[in-house]
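Taking it in order: structure first as structure tokens, then the write-up.
All protein chains but one are shown at their positions in the complex.
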Amino acid sequence: MTAKPLLPLDPALVERARQLAARAAQPVVDLARSHTTVSVERATLRLAGLTGADPDGIPWVNRLADAVADQVGIEHGIALPVFHALKDFPDLTRLAHAAAAGGVTFERPDEPVAGHARMRARRAVGPGFTRIAAKRRERDALVSEIGDPPQRPWIYLIVATGDIYEDIPQAQAAAKAGADVIAVIRSTGQSLLDYVPEGATREGFAGTYATGENFRLMRAALDETSREVGRYIRLTNYASGLCMPEIAALAGMNRLDMMLNDCMYGILFRDINPIRTFVDQRFSRQVHARAGIIINTGEDNYLTTADAVEAAHTVTVSQLLNERFAHEAGLPDRLLGLGHAFEINPDLPESFRLELAHALLARQLFPDAPLKWMPPTKHMTGDVFRGNLLDGFFNLAGVMTGQSILLVGMMTEAVVTPWISDRDIALQNVRYVLNACAGLAEDFHPPADGFIAKRANEVLGEAVDLLGRIVDDGLLNAIADGTFGIMKRPADGGRGLDGVAKRADDYWNPATEILDQDAATPAHVHEEATR
Amino acid sequence: MTAKPLLPLDPALVERARQLAARAAQPVVDLARSHTTVSVERATLRLAGLTGADPDGIPWVNRLADAVADQVGIEHGIALPVFHALKDFPDLTRLAHAAAAGGVTFERPDEPVAGHARMRARRAVGPGFTRIAAKRRERDALVSEIGDPPQRPWIYLIVATGDIYEDIPQAQAAAKAGADVIAVIRSTGQSLLDYVPEGATREGFAGTYATGENFRLMRAALDETSREVGRYIRLTNYASGLCMPEIAALAGMNRLDMMLNDCMYGILFRDINPIRTFVDQRFSRQVHARAGIIINTGEDNYLTTADAVEAAHTVTVSQLLNERFAHEAGLPDRLLGLGHAFEINPDLPESFRLELAHALLARQLFPDAPLKWMPPTKHMTGDVFRGNLLDGFFNLAGVMTGQSILLVGMMTEAVVTPWISDRDIALQNVRYVLNACAGLAEDFHPPADGFIAKRANEVLGEAVDLLGRIVDDGLLNAIADGTFGIMKRPADGGRGLDGVAKRADDYWNPATEILDQDAATPAHVHEEATR
Amino acid sequence: MSRIVRPYGDTTGDGMVQLSFTLPVPHDKRAEGAALQLAAKMGLDGAMLVHAKAIGEAYTFFVVYGASTHLVNLDEVKVVEKDYTHLSPKEVNDAIRERLGRKLCVVGACIGTDAHTVGIDAILNIKGVAGEKGLEYYRELRVVNLGAQVAVPDLVNRAVDEEADAVLVSQVVTQKDAHLHNTREMAAAFREALPPGKRPLLVVGGPRFDEGAATELGVDRVFTRGTTPSDVASYLVHRLVTSKTAPQRPALQKDVA
Partner (left out) sequence: MSRIVRPYGDTTGDGMVQLSFTLPVPHDKRAEGAALQLAAKMGLDGAMLVHAKAIGEAYTFFVVYGASTHLVNLDEVKVVEKDYTHLSPKEVNDAIRERLGRKLCVVGACIGTDAHTVGIDAILNIKGVAGEKGLEYYRELRVVNLGAQVAVPDLVNRAVDEEADAVLVSQVVTQKDAHLHNTREMAAAFREALPPGKRPLLVVGGPRFDEGAATELGVDRVFTRGTTPSDVASYLVHRLVTSKTAPQRPALQKDVA
């Protein structure tokens, strides 16, 4: 699906942009490698099979990890203390119960006892990774059996009732009406919860809680629907917020197919501490790489707070950084759903052609990535008639510029989380545009010295300049200065910093041990990834 | 405004199409030259200044013409009997009163008395033509003073309340909201009335009666608005139906700027007799040529009864015939608002690109004609949200293919005659597309061997074939066979045939005398017209 | 299934609806209040005024979202039940041939000033609609299609001349209720012209009719959006051929002045 270039971009400049992105990312990668977080540690316990929650709904992984952290900290990794203590318990659940009751003393064992604990830990997380691998094979089998969507872009639709049992029929209806990908968005509050709720949930605000059980229920329902509609319907959720690594693990173990997973979204839009985010993000991406999950990045969000023309280059910069972080974590290009959006003020002269220029630029910079094309939101108003029109032109830009995943815009964007009818109207809109304009790209040839080519080059130039400044100042400082989305987030601010620890020299984690091997294995990495 | 060609059309084939159209039209032109109708005769009286109506609302032109027709027929022209009788009356109105009361005996005077009558007749219609010429100069002056719309296509909007006093504020509001051309559509019944109602009217169904007074009121209101908005707002009405020539005369005398005026619309869609229509049509076009009025033809209508893909070539054939008839009647290319429409079933794969192909074909065949681009109607449904979307793509096709006059589509097309809010939403739609995509034509280059070029050539080929068959069978037979819009209209059927007469050898009409001189004058005819 | 339902936005029972309208008032806070007043009177609870836009100086357009407090009782819904069995063209022809023993004559027209023939042609012309052939295709039907803009007296005369069993009338233009007026005028004219037993079956159709309005309009049957020729043919057979009773006329006298 490599797209053929329509823009006269200077390859040297593109190369330079990538080098600068790698340089800008490196200090943050080093930071991520040298720190751990409570969520990374809990994710390890989840991979080791610990599930369930106490009567107050606090998951046992939290109760257990908290107990360990209280007693010996997390900087060495909680695996050794946990699996050492496990010698006296039949399983992790029983250990967690006891730890929650205050009845376990955790310690960091010395060799050779530590070796036994490591062995137990490796044996425990092994099945977790095996399950992820099995789910990945299951997906591959289902896709080859049932089939992929017949067209690009894939049609991506959001469901958001707050109640998994309302979500399921809506998602199934949406798939039958044409959606190829279903995203269940999360309740407004979830990203700030430092635990992942348990079980099937029916009470979310503007979205449904991401839980292992909700994942399972929805995936099972969509498997059924996939067979009915004759194409594998992909399921998406959000590996974001304070529990990013755990959610990634749950996603992998429940065969989610795509996950929103941005290197900076939580920092900027949830005020989560930057270091926490970067550490969590690396772990979760490593899991996604294993699970064959397509990540979706969140550059679209910047354009809801910043101006889409002025800040166009910040999208490009962020895409390059997300690409770099993803490659480093072992994700190949074909799993990189880099985001961008149709958010230019529609009253601006030539706004549609500016959108085409930006969308083509992304398409051409990342020819092998399944780019995610996001609909207008900021300039949507309560005028739903106009809203449906703008969504139509968004769809058109998606077709003309060869986008890979198209998030379906809703005419009620400025009004409510989508109604069943909004989705139906929106899908009808997408179907019309995809069908009526299917081959229009054949006729679309922006001249090399024309408006579109000029604009794309201008944005690329601005991106290279900004990357240069970020290399000089440091990415963390750039974020603190409001470079992305005009949100100023200092490295020592935000939530969740208390859950971060610099790894001690003897830090050990059976999951990262495996994951870091992956990242070192070129086989997982797409040929493009290392250029 | 000559458009530059995007399609690889064979010039020889285009030339052949025009030659065939001229040959197909000739017998009908001969028919039109050799017949007269009651409406042509009444139009002559209107040019001579006769206005007003009897207490039942029947215009004096009808009363007078009927009286003459009853006594001496119309085949010699009613001018001589009328102006001969006028010697005993102070003016035409008094003569008409008396004739209506049965108190006048009409006769065809012999020479030299006939010469005096002719003199009187010429002196009477002279001021009518002078008024038309003055109105034309007035328009030219206003346009150069106030200015034309800044953009192409011109935005053409329909007003249709049935009540001229509701129409006026709506038209003014529409102009302020962006309309460049206002059309007041007519009450459903008017085309079958064999007279033109008098005065300001407030009771029409799905449209407002076309009357001289309504023309005057609306034009005056729009003159006011033109100054306010800083561009000359054009006014459109319909020279169609049984009174086509009279309406044309009233339009010229009241400075209407465009008139719907098709060579076959009345035949096909109002079941008016073909001969009546062709005779009336020639006279009215001659008047329009004098008045500098842009005619709008009605090819769009065929696609509401026939399929827009199957019958695409009938549109092309009709455009070529309309062009031929118009040139023959003295209309230059710049007054030829040939019609075509976005009526392909939107569920058809590549429907939008087929629309582009058809629209480009028309654009390229008639590079100097102010083409009128008509919105979707047939496939519009009560789903107004979808309706607004389709209208957006219609607008886009208009911009991409360089259409000249864009009739604004309404999302409520399948529901009601437009509400004030429908127009506002529709204009907003047009504004968005025109503004956001202004220069998109720069990027639109359908390849010479691509889908669009192939389709355009296919339609042109089919059109040439059909023209060939029409030359062989005769246009009247083709119409009888349902060639256009699947409407079968035999030459001896339809309404108004009783108002047609073959001109006697001594037929004389002071208006046609002048108008036929025009047509012979190459000055009036655009250089393109005669090729 | 519950027999009482509410509109559905994204949660069962939420009652959500979308509404838009223009008020003839300039756009200001009072206008917005007026829009919400109307929404409240229409029974919207917690109405959200999500869009307000001036149209010129004297009008404002609004979009409102809110929860309708009204309940829909499915048991109280009145529908015109399909009182006839759906027949294939062959069944129609057989029934007419066997039971009536002569061709059944149908006269069709668009009356008044209405020139929209696509709908009636879809029913009558061989070409048909939605993959079905029109009534002309039925061997045992004799179809006289008068076309558009037929004056009511002309239609009555022709129906009498043809000894029509059924008259099919189409009305598409609805502005100022033209379709209703014309239909009533037509029904009255047939009543005047012919005694009860002699009148043809009167059928009207068009996209904006209410199927339940037959009695009120003085006709036997109303067809609306999505009608196909076989619907009409089946109905005609049911009413004119297979029904034991003579075509039952609605109580015309009391409905139409």
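The letters A, B and C name the chains in turn, as written, and every chain counts its residues from 1.
Going forward, a contact is a pair of C-beta atoms (placed from the backbone, for glycine too) under 8 Å apart; a residue touches a chain by one contact, two chains touch by 3 or more.
This is a predicted model, so every value here is computed, not measured.
*Asks:* For the chain that was dropped from the view, give me its touching partners among the shown chains.
*Replies:* A, B, C
*Asks:* Given that one chain is not shown, which residue among B:Q170, B:N301 or B:T512 touches it?
*Replies:* The one listed residue touching the chain not shown is B:Q170.
*Asks:* Touching the left-out chain: which of B:D54, B:D383 or B:E442?
*Replies:* Answering carefully, the residue with contact to the hidden chain is B:D383.
*Asks:* Could you tell me which of B:G77, B:P109 or B:P418 touches the chain that is not displayed?
*Replies:* For the chain that is not drawn, the touching residue is B:P418.
*Asks:* List the chain A residues touching the unshown chain?
*Replies:* Residues in contact with the chain left out: 162, 169, 172-173, 176-177, 187-189, 192, 205-206, 269-271, 304-305, 414, 416-417, 419-421, 424-425, 486.
*Asks:* For chain B, which residues lie in contact with the unshown chain of the complex?
*Replies:* Against the missing chain, chain B presents residues 160-163, 166, 170, 381-385, 412, 414-421.
*Asks:* May I ask you to list the residues on chain C that touch the chain which is not drawn?
*Replies:* Against the left-out chain, chain C lists 1, 5, 7-9, 12, 16-25, 29-30, 32-34, 36-38, 41-43, 46, 48, 50, 59, 68, 70, 72-74, 76-80, 174, 177, 208, 210-211.
In the analysis below, only the chains that are shown with their structure count from here on.
*Asks:* Distance from the CA centroid of chain A to that of chain B, rounded to the nearest Å?
*Replies:* Once rounded, the distance between the two centres reads 60 Å.
*Asks:* From the mean C-alpha coordinate of chain A to that of chain C, what's the distance rounded to whole Å?
*Replies:* 53
*Asks:* By residue number and range, which residues of chain C touch two or more other chains?
*Replies:* Each of 20, 53 in chain C touches at least two other chains.
*Asks:* Residue numbers in chain B touching 2 or more other chains?
*Replies:* Expected reply: 425.
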